[in-house]
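The other protein chains are all here in position, but one chain of the complex has been omitted.
Then we have subunit A:
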Amino acid sequence: MTTAARRPVRRRMRSTSVALGITAVMASNLTGCSSSSADYAAVCVDPETQERVDDDQCDDDRDYNGAGTGFFWYYLGARALVPSIGQTATGGTFRGSTLNGTVQRGGLPTTGGSTVRSSTTKGGFGGSSRGFGG
């Protein structure tokens, strides 16, 4: 094997430019739907079919009282699974006025899946801070 020919001009070792300063704005780029931290959260439901629909179909503070047509808020407990839009909502109640605890109307992920209240826990990292570097 041959070795590389001696370079005619010395290599330049330094960076071409060091442009900085756009750090602060980046945090806001990371958003997305997350579960609620409320004890109860409501999805919008057609009481005749129990099917979940878009939140904006429900614009009424009135509880469903077993009669009437339209769409009503349907309250799910903290550990209930959120149905996606089009799925049947079960295990909750239309009687929001009877609930004790924090209540959130709407804003749950439209794709469903997670529980109403996030079960994420913290504190499992960083318990024994030592200052890593070196």
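The rule we apply is simple: contacts are C-beta pairs under 8 Å (C-beta built on N, C-alpha and C of every residue); 3 or more make two chains touch, one makes a residue touch a chain; residues count from 1.
As a convention for this text, contacts and distances are computed from a predicted model.
K.L.:
Among "Glutathionylspermidine synthase family protein", "Carbohydrate ABC transporter permease", "Xanthine dehydrogenase YagS FAD-binding subunit" or "HypC/HybG/HupF family hydrogenase formation chaperone", go ahead and choose the protein name stored in UniProt for the chain not displayed.
P.N.:
"Glutathionylspermidine synthase family protein"
K.L.:
Hey, which subunit A residues sit against the chain that's not shown?
P.N.:
Counting only subunit A, the missing chain is touched by 9-23, 26-27, 29-32, 34-35, 114-115, 118-134.
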